[in-house]
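Working notes, structure below.
With one protein chain withheld, the remaining protein chains of the complex are depicted in position.
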Amino acid sequence: MDITNYVVLAAVLFAIGATTVLLRRNAIVVFMGVELMLNATNLAFVTFARMHGDLTGQVLAFFVMVVAAAEVVVGLAIIVTIFRTRRSASVDDVNLLRG
Amino acid sequence: MNDVIGLAPWLIGIPLIGAAILLLGGKATDRWGHWLGVAASAASGVIGFILMFRMIGTPAEERSVDHHLWTWLSAGGLDVDLGLRLDPLSLVFVMLVTFVGTLIHVYSVAYMDHDPHRRRFFAYLNLFVAAMLTLVLADSYLLLFVGWEGVGLASYLLIGFWDTGRPSARENAVAAKKAFVMNRIGDMGLIAAMALLFAGTGALDFATTLSDDTLGSLSEGTATAIGLCLLLAACGKSAQFPLQAWLGDAMAGPTPVSALIHAATMVTAGVYLMVRSGPILEAAPTAQLVVVIVGAVTLLFGAVVGTAKDDIKKALAASTMSQIGYMMLAAGLGPAGYAFAIFHLLTHGFFKAGLFLGAGSVMHAMGDQTDMRRFGGLSRFLPITWITMGLGWLAILGIPPFSGFWSKDGIIEAAFIPVEGQPWRAWVFGTVAVLGAGITAFYMTRLFFMTFGGRRPRWTENQHPHEGSPLMWWPLVFLGVGSAALGLVLGVGGTFVTWLEPVVGHAEHHEPVLPVPVIITSTLVVVVLGALLAFRMYAMSLVPEEAPRGSFLTRAARRDLYQDAANETLVLKPAHGVARLLQVGDRDVVDRGWSLLPQVLSWFGAVFRKAQSGYVRSYAAGMAGGVLVIAVVAWLVVGLGGAQ
Amino acid sequence: MTPAGLEISGGETVLFWVIAPLMVLAALGLLFVKRAVHAAMCLVFVMVSMAILYIAQEAPFLGVVQVVVYTGAVMMLFLFVLMLVGVDASDSLTETIRGQRWIGVLIGIGLAVILGGVVANATFPPAAGLGGGDPGGVANPQALARVLFGDYVLAMEAVGVLLVTAAVGALVLTHRRRLTPKQTQESVADRRIKALPDGVVLTPLPPPGVYARSNAMDTPALGPDGEQVPQSVSRVLRIRGQERPAPEGPAVVVSTSSTRGATSSTPESERDA
C-alpha cells in the first residue's frame, strides 16, 4: 500500500467536514464539521511526518489539537450563550449581519 | 461761468441730502419735513437760476461746460468720470425740473396735508428731483443711466405711495411694479446701447462718443443699432408705443406725482435722450425713421385713447402720451425738429403740470372722485382752477398765442419738411401731426367741459366743492401764466431755437411741402373743428352719468386699445408658460436627473445587498467557493501538483 | 538517519483498508444523521479510528492524546452542550436557504476533487519513516518532547496562555449577569409590609392541621372563627389536588407537641414565595 492513501483519506474527510459546515443548521453539528476538518489535517500532518521522517509534522498536529481544544471551549460557550438568549441553536437564526 | 460751476453739484446734492435727511430722520422730521423738501427743491432752483443767468451772459460757443467731479469707474479701458455737463439743453431741463418741481412741492404741502406719511412723500419727491437732475446733467451715458433708473425708482416709490393699509392698495403696488418693469425693458436698450457704444468708440462720455470724429468711425449699421437701442430706452421711459401701457396705471400715485413725474419731467426724459443722442441718430437714418414712426403711432394712440377715458387723470395721461409722441416725432426729424421737441417739452411741462394740478384741485374738491361723468358745472365753485385749467386747455390745443401753439406748430411744420428720396414721409407724418392736433382738441375740450361746463352738476351726494388753500392755487396760477405766456416769450423770434443751437446744431432752413401759412391755418381749422365737435357733444347736450356702451372704437379706446390684453396674450402668457415649463423642467428633469445618479447607485446596492443574507452558512459557502475558485485558478496557472 | 523506502507492512495495509472506509462512512454520518447526538457518536468513532491510525503511523503519543483530548474531553463537552441545548428544529435536514444545498454539495465534491487531484498529481518522496523500530532511534514520546520543549518551547508557552485565556473566556461568556437585585431579609420584610393592603397577613399563618379533626399535612387549619385557612396547606399539595377538606364539627383536642411544632414552622407566605 502506498502511504499516499492516508493523505487521500485526509482529503476526503476534510471535504466531508467542509460540506457539513455548509449544510447542517445545528450549530453544534457545524462545529463537529469543523473538528472533523481539523482532524483531517492532523492526519495529513502525521502522515507527512512519517513520510519525511521528521517529527515537526507531529508537533504541528499537537498544536492543532491544543488550539482546537481552546477553540471548542470558546465556541461552545458562545453557542450556549446564544442559545440562552435566543432559545435556538440554529446558525440561520443568527442573521444580524443581514444587509 | 467757471466761477459758479462749483455750484452745479449742489443742484443734485441738495435735494439728495434733503431726501436722505427725511428718510433717515424718521418721525423726528415729521413736523417740518415737508418744508425741508420744498426748501431743498427751491434751493436747487435758485442755483439753477444762477447758472442760467450766468450762461446767458457767456458767448454761445462757450456755453457747454463739463464739470469733472471724480473718477467714477476706471477699468479695462473704460474710463468714466463722474461729471456734469452744463449746456443750454441741460439747463432748460434744470429750470423746468426745479421750477415746476418746486411749485409742485408747494402744492403737495397742502394736497398731502392729511396724509400721515407726508414726510416720506417729500423725501421721494426730493429723491426724484435729484435723480432727474442727475439724468439731465450727466456728462456720460453711464451717469445718465444712474439718473435714468433713479427717476424710475422715484416713480416706482411714488406711484406705489399708497400701497399698503387697505386691500385695494395692492393695485397701486402692481401699477408701480408695472411701471418699473416696463421701464426696465427700455433700460435693456440703454445697456445694450452702452455696450455697443463702448465696443464701437471705447468710451461712454458724451464728449467723446458724440464728437464728429468718433461718429465718423462708426459704421452705419452700428449707429442704427445704437439708435434703435436708445429708442427702446426712450420708449420705456416716455411711454411710447409699444411700451406705453404703464403710464395709465401710473395714475394710481398721488396727483402731484402725476403732474411732476408722469407729465412734466420724467416721461419726457426719453425725448431728452433722443435729442442728446442726436448726432448718433443723424448717422443712422433708419433709426431716425423708426423714431418718427414710433412718435407718430404713439401720438395717434394716445389721442384716440384720450377721447374715451372718463377718468380725468387717465385722460390726461393719454394726452401726455400723445404729446410726447409729438416730441418724439420731432426728435426723429433731425436738427429741424430737436429744438421744437425740447420747446414742446418745455411748454408741455408747464401746461400739462397745470392741467394735472388742476385735476388734483378738482379731485381735492370732489372728495377724490376722478370720474368726469360725476363732475360738471364746477366753473362756479372752482374759479381759479377753472381759469388756470382753461389756460392749459387753450395751450394744449395750440390756439395762438398760448404756449402750445408755438411749440406744436413748429413740430407740425417740421413734419411737413420733405426728406430726400422719401417724398411720402412729409405727407404722412405731417398729416398725422395735424390729425393728432384735431383729436387732441376734441378730447381736451371734452375733458374741460365735462368737468367745468354743463348745466347740471352730476355730483354724488353731499358734495361741497371749494377751492383749496392758497398753497394749492398759487402754483396753479404760476403754471397757468406759464402756459399762457411761455410760448410768446420764448417762441417769438426763435429765441428758444437760438438758445439751443449750440447743443443741437443749426438747422438748415427747408421749405415744407406746403406753405407755412397753409399749414398753420389748416391746423387751426382742424383744431377748432375738433373742439367744436366736443363742445357740441359734451357742453351743449347732457352727459350721461353712466358711460354709454359706445361704438367699437370707443370701447377699444376705453380699454387703451387693448394694450393690456395684447401684452397679456403676446408677452405675459407665453412668458408665464415658459416659466412654468422651466419650473416643471427644473424639478422633473434637472433635479430628478441628478438624483438619478444616487438612485442607480442605490439600486446596485440593493442588488448586492441581497448577497448579505446574514446567514453564516451562505458566507461560509462564499468563502469555500472562493477557496475553490482560487485553487482552480492556481491549478490552471501553476499546474497541478507543483512544477517539480 | 532513517533508511529510505519504508515498507508498509501488510498488517497496516489491512488495518487501513478496514478502518478508512468505516471512517468515511462515519464522517458521512455527520452529514446525514438527523440527531446531533448520533452525529456526535459518529464523530467519536472517526476520532478513535484516527487515534488508531496515528499509532499505526508511528505517532503513539498523538494517538493517545487524540483519545484523551478529543474523545475524552472535546466530545464530552459536545455532549454536555447537546444536553443543555436539547433537541430542536435545527436538527432537521430540510434546507431553508435556497440553493444552499446544491452549492454545499458542489463545493464539497469540488474540494474533494481538487484535494484529491492535488494529492494524486503530487510526487511524494518515498516514505522515510520515523525509525520507530530502529534501536538507534529515539522513542516517539521522548523525541516529541525534545522537539516540543526544545525548538518549540515558546510556542508551547503561548499555547498554554491560549488555553488559559480560552478557559477564562468561556467563563466570561457563560457568566450570567444578575438582572434583579439580590434579596435580603430587609427587602423581603419591606415587600411584605408594602403588600399589606392586598390582604397579606403579617403574622405567620397557622400550620395545617391545627384544630382540624385529623392532624395532617393535607388538612387545612381552622381559623379562630372556625373557617378553614386553605393557605395553611402546602402549595404543592393544593396544586396536585391532594388537599383534604377539614371535616365539619367542633375541633378535637390535639396534642400540644404537634401544635408547638406547627407554630415554629415558617410562615405560609414565605413558603409560598
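As written, the chain order gives the labels A, B and C, with residue 1 at the start of each chain.
By definition in this document, contacts are C-beta pairs under 8 Å (C-beta built on N, C-alpha and C of every residue); 3 or more make two chains touch, one makes a residue touch a chain.
Following the convention adopted for this analysis, contacts and distances are computed from a predicted model.
K.L.:
Of the candidate names "NADH-quinone oxidoreductase subunit M", "Leucine/isoleucine/valine transporter permease subunit", "Multisubunit sodium/proton antiporter MrpD subunit" or "ATP-binding cassette domain-containing protein", which one corresponds to the UniProt protein name of the undepicted chain?
P.N.:
Looking only at the record, the undisplayed chain corresponds to "NADH-quinone oxidoreductase subunit M".
K.L.:
For the chain that's been dropped from view, list the shown partners it touches.
P.N.:
Looking at the complete complex, the unshown chain comes into contact with B.
K.L.:
Of B:A28, B:M188 or B:V525, which sits in contact with the chain we cannot see?
P.N.:
Selected residue, touching the omitted chain: B:M188.
K.L.:
Tell me which residue among B:G76, B:G421, B:G493 or B:P548 touches the hidden chain in the full complex.
P.N.:
Of these options, the touching residue for the absent chain is B:G76.
K.L.:
Which listed residue, B:Y156, B:F356, B:F448 or B:W473, touches the chain dropped from view?
P.N.:
Reading the full complex, the residue touching the unseen chain is B:Y156.
K.L.:
Where the complex has a chain not shown, which of B:I17, B:M52, B:V174 or B:L210 is the residue touching it?
P.N.:
In the complete complex, the chain left out is touched by residue B:V174.
K.L.:
Identify the residues of subunit B touching the omitted chain, counting contacts across the whole complex.
P.N.:
23, 70-78, 82, 142, 145-146, 148-150, 153, 156, 160, 163-167, 169-170, 172-174, 176-177, 180-181, 184-185, 187-188, 191-192, 194-196, 198-199, 578-580, 582-583, 586, 590-591, 593-594, 598
Everything below uses one rule, namely that only the chains that are shown with their structure count from here on.
K.L.:
So what shape is it, when you link every pair of chains that touch: line, ring, star, complete or other?
P.N.:
complete
K.L.:
In whole angstrom, how far does the Cα centroid of subunit A sit from the Cα centroid of subunit B?
P.N.:
96
K.L.:
How many angstrom between the C-alpha centroids of subunit C and subunit A?
P.N.:
20
K.L.:
Do you know which subunit A residues sit against two or more other chains?
P.N.:
18, 22-23, 25, 91-92
K.L.:
Quick check: what residues of subunit C touch more than one other chain, meaning two or more?
P.N.:
Subunit C, residues with two or more chain partners: 97, 100, 103-104, 107, 111, 118, 120.
K.L.:
Once bound in the complex, which stretches of subunit A touch subunit C?
P.N.:
1-9, 11-20, 22-29, 31-33, 35-36, 39, 42-43, 46-47, 49-56, 58-59, 61-63, 65-74, 76-81, 83-84, 88-92
K.L.:
Which part of subunit C faces subunit A closely enough to touch in the complex?
P.N.:
Going by the criterion above, the answer is residues 1-2, 6, 8, 12-13, 16-17, 20, 23-24, 27-28, 30-31, 36, 39-40, 43, 46-47, 50, 53-54, 57-59, 61-62, 65-66, 69-70, 73-74, 77-78, 81-82, 84-85, 88-92, 95-97, 100-101, 103-105, 107-109, 111-112, 115-116, 118-120, 124-125, 127-131, 140, 143-144, 147-148, 151-152, 155, 159, 162-163, 165-167, 169-170, 173-174, 176.
K.L.:
Can you name the residues of subunit C that touch subunit B in the complex?
P.N.:
Touch list, subunit C to subunit B: 97, 100, 103-104, 107, 110-111, 114, 117-118, 120-123.
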